[in-house]
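One chain of protein is taken out of this complex; the other chains stay put.
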Amino acid sequence: MLSIFSKRPCIKCFSETSKILLRCSSQTATSTIERNKDQLKRQIVEYRHVYPEFLPDPKIEYRNLIREKLERADMVARRTQVDIPEFYVGSILAVTSSDRHNPEKPHRFVGICIKREYCGLRASFIVRNMIDHQGIEIMYNMYDPTIHKVEVLRLEKRLDDELLYLRDALPEYSTFDSNMDAEILPEGTPVPINPIKVKLKPRPWLERWERKNLKGIEELDLPERFFKRAKELEKPWEKYDLMKEYMRTIPEEEQIEIFSEVQAELHKLEVQRKKMKRKRVIVKPSKLA
Amino acid sequence: MTKLRVVDNSDIGRQAMAEGKPPKCIHVYNRTGIGYIGDKVLVAIKGEKKRGILVGLKQNQKPKIPKFDSNNIVLIDEGGTPLGTRIHVPIPTILRTILKEKTQSKGADYTKLLSIASRFV
């Protein structure tokens, strides 16, 4: 029909063959580059555990790419001012912040992080402790400009993603000494998971913990009907709902895009923190002596 | 009729807590009837009516304001003077501002409560 069109496949064929030729000639070089790329990708994707608040809320109605980008820039800017270290739910934190109601000295609160919420500049975490046999929780916004310092006294994870059940647990499980020293993990070790099982107080509770499928609590001493009801309300099919799962996550491609945007800055901050840590480690023995 | 916890060392409060008959809130002195931190409440305690200041609440708070595991009160008299001499749990620092404001507007001096506090959070 058309000579112009009929030529097209020929060109394609030619280009393909040339590509193959190229591949053959520089196969080793390209393979190493690809491997490096893969490694970089994997590294970037691992950031999601350390900086979960950099990922946006996956709910489609709340997405706004420009707002997210601006927020990320602000978050990085704030992180250059104040050192917000890596921490997880279950880690023990000491948060120092200035207080409008007591302007003389900054307030320091030590406790266990029981929840991390929200993303972007609204990211927050809840710290819980028992002071004078009174359970106290304080919620901090992570990028609050009044926060002076966030120290991680013990870096560890627990078996659950949220530790709200500590509110109904025996007081010793959420009691932490406010003069506690920071425990330094050797470099390169993975974050330890604390397999502690918490004993709950007898009912009444704030929530029905027997229905939550929690791993971090001891066996509950409840009548049979509670477990029966919990079994009835289980939704075992929900884990098979692939699309629901998809809608709760940010796909890998998008994560790579997001983190590669802030990776350089975050890496710089990490290196800086490591340097500071080393300094501190060296200083310590001299103090003792 | 919320059950409250008396956290000062006043005789009546200590006895009520020891007997396991905590005071119950029967009125909140504000327009909404919902007690927030620093609000004055009327409580029924050991067959008597007493006034108290809410110094710690279970409800969710704004960032940086502590949320407590129990609803705490400190008993006061008409003039705002606390009945006890010591508060044995921490109280939120925001009370400094709130009570100062209330003192100015109401005429009673609530800031005496701050001086008997053992610890602020």
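Labels A and B are assigned to the chains in the order they are written; within every chain, residues are numbered from 1.
Throughout what follows, a residue touches a chain if its C-beta (ideal position, glycine included) is under 8 Å from a C-beta of that chain, and two chains touch if they have at least 3 such contacts.
The criterion applied here is as follows: contacts and distances are computed from a predicted model.
Asker: One chain of this complex is not shown here; going by its UniProt record, which of these names is it: "Ubiquitin-related modifier 1", "Large ribosomal subunit protein bL17m", "Trafficking protein particle complex subunit" or "Vacuolar protein sorting-associated protein 21"?
Answerer: "Large ribosomal subunit protein bL17m"
Asker: Relative to the complete complex, which of the depicted chains are touched by the chain excluded from display?
Answerer: A
Asker: Which one touches the absent chain: A:70, A:247 or A:264?
Answerer: A:247
Asker: Counting contacts across the full complex, list the positions on chain A that touch the omitted chain.
Answerer: Residues touching the hidden chain, for chain A, are 1-2, 5-6, 45, 48-49, 52-53, 55-61, 116-119, 235, 237-238, 240-255.
Note that in this section only the chains that are shown with their structure count from here on.
Asker: Cα centroid separation between chain A and chain B, in whole Å?
Answerer: Here chain A and chain B have centroids separated by 38 Å.
Asker: Show me the residue ranges of chain B that touch chain A in the complex, using the header's touch definition.
Answerer: 7, 56, 60-70, 72, 88-90, 93-97, 118-121
Asker: Along chain A, where are the residues that touch chain B in the complex?
Answerer: Result: residues 97, 99-102, 107, 109, 124, 131-141, 144, 146, 167 of chain A touch chain B.
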